[in-house]
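Sharing a structure, written as structure tokens. Questions coming.
Here the complex is missing one protein chain, while the rest keep their positions.
Let's look at chain A:
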Amino acid sequence: MDIEDDTTVFSTLKSFKSFISLPDTSRNQREPAPVQSHVLQNQYLQRLQLLEAAEKVQSKTQLIQMDQEKRQMEISHKRARIELEKNATLSARDFEREVDRNQDLLGRIRRLEEREAESSQSLSEKAEANRALHRTLESLNRRVEERDGWLNTSNQVSLGLKDEIRDLKQQVQTRDNTISNQTLENQGLQEQVEIPLKGVCVCVSSPPKELERKLALQEQDVVIVKNMRSEVARVPDMDKELRQLREENVYLRETRENVILLKEETEGLRRKVERMEKMKEEMVNVELEKEKLSQKLQAWENLGQSTGLNIRTPEDLSREVIQIQQREIAVKQHNYTLTSSCRSVERSKADLQGELLSLRSKSLEEQKKRETQESLVRRLQKRVLLLTKERDGMRAILESYDSELSSSDYTPQLSRRLREAEDVLTKTQNHNTEMEVGRRSMELELEVMKKQQDSVAEGNPLATNEEVNTLRLKIEELEGERQRLEEQNNVLELRLERHNLQGDYNPVKTKVLHFSLNPTSMAKQQRVEEVEALRAEVECLRERLRSLQTGGAIPLAAAAGETSLSLPPSQEVLDLRKQMETAELKNQRLKEVFQRKIQEFRTVCYVLTGYQIDITTENQYRLTSVYAEHMDDSLLFKSSGGAVGSGGSMQLMETDFSRTLREMVDLHLHHQKSIPAFLSAVTLDLFSRQTTV
């Protein structure tokens, strides 16, 4: 309600503000003093109103809280209802499941009962079968006994038949005897017959013709009688044979009949025997079956002992089976109930989890809503504050209107009140904007800066010119610096590039590796080793030299001693040594040869020229004649200027001997200027002195 009033007041204030917007500042300056008392009153009134407003706000908040609680209650009610419905559905489902289970169990019970009946039937059938087997056994036994009896009778029959056979045989024998007796009688009779025949024959022979005829007739008759006789003779035999044959026939027929009978009997006996054997086998089988059945029976009977239950009859067994099945059923029931309860529990758990999630989400939503509502509440509170302030201002205006009914101009007072209201409004609005600007401080500053710049640029041209100049100078300086730095950068880059080309690197990031046994180090090492080896060789050679200079025998020892230091005697050294030895030999030989030749030449010269020429010192020659009187008599010649053969002159030097030869010297050397003449003159002189003296 208040809010709507505040909104209307707000709109009127805005219209007033727009009407009196321009001369705001001037009016503020004009009337500070009379406003103060009003301001205090207004402030007091404002405070009272603020308190009332606070109370109202409180009541509003309480209302809002109540609303929220109500909504929460509704929500909880709804939740409870939903839960109850769910529980109801679950219980209905459970009930249905229980019913189904019940039916299943009933069906199972029926099936089990049927099975029971079947099993009992089978049991009874088996019992009957057992009995039938017993009966068959008994019948078989009886048959066996019968057959035994038959066997006995047949045996007896056979015995009887055998006796009969014996009797028959005896009869046959008796008949044979009779036959033999009769044959004997036949023979006797035959003899008797023959005698009369003979008498007949003698009587008949009286008339010759008739006699002959009668003879012939008699002969014929004789022949005929003979024939007859033979025939008659044959007759008893024939009779015998007949009788024998007949007897044999009879006998054979009898025997044949007997034989037939016997055969039949034997066949019958054989069959009987076969049957008996079969019966025996069957009996054996039946006995086996009987044993098996008895074993089975025993096993069935022993069930009771083996299972530990009190079973003696199949009924007990069936009872036990029934009991076990019942137990099984019970256990299965229990199992099914457990599984079903477990499943239901799982389902309920899942449902509850789902509910939990939904409730959590709902609670989050509720929280968010609550927060939004709290923010709304805050905003509303702020609004309320603002509106109360506005309302205070309006009230102040209205009171001023009510209090001041004088004829003074309304317009300045109105305007003043309006200004006050506007001030309050602006203050609240500023407060509001500051509250909002708290978040966008940076942008406002920027905008303010921009506004300032714009205002400064438009409003104060003098200030901006100076600033612009300073900024331009700064910019130029910075530009110059930048160019300088760029050049520096380029230079440094070039240097870096150069260094990189030369092989420089950043020790922080890179390091230089090389193989330890690299050719340079190996070459250096080799060099060092060569140098050292050379130095050692040099030292050794120097020592050798020194030793060579000191003595000839020593170098051998030294060389022997220095074999460790000096180089080993190579082939070259040996060759050189050999060469050296040969050269020395050559030298020596040459020297000897030269010596001989020189000696020879000197003697030849001495002999031919008569002077022995000796070289005393450089370019001085002493000649001693063959015919010299004293050993010291010699002539000294000196050659001057280079070699003697190439134009150097010979000069005679003063000696004791040459003083004695002054005349010859003057003549030959000074006048004739011929040394050979002088020398020959001296020789002749001395020779003459020699020979004469």
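Basically, a residue touches a chain if its C-beta (ideal position, glycine included) is under 8 Å from a C-beta of that chain, and two chains touch if they have at least 3 such contacts; residues count from 1.
We adopt the following convention: contacts and distances are computed from a predicted model.
For the chain that does not appear here, its UniProt entry gives the protein name "Mitotic spindle assembly checkpoint protein MAD2A", which is one of "Peroxisomal acyl-coenzyme A oxidase 1", "EF-hand domain-containing protein", "Mitotic spindle assembly checkpoint protein MAD2A" or "AP-4 complex subunit epsilon". Interface note for the absent chain: among A:S37, A:Q192 or A:T520, the touching residue is A:T520. For the chain left out of this panel, the touching residue among A:R439, A:K511 or A:H630 is A:K511. By the touch criterion stated above, the residues of chain A touching the omitted chain are 498, 500-505, 507-524, 527.
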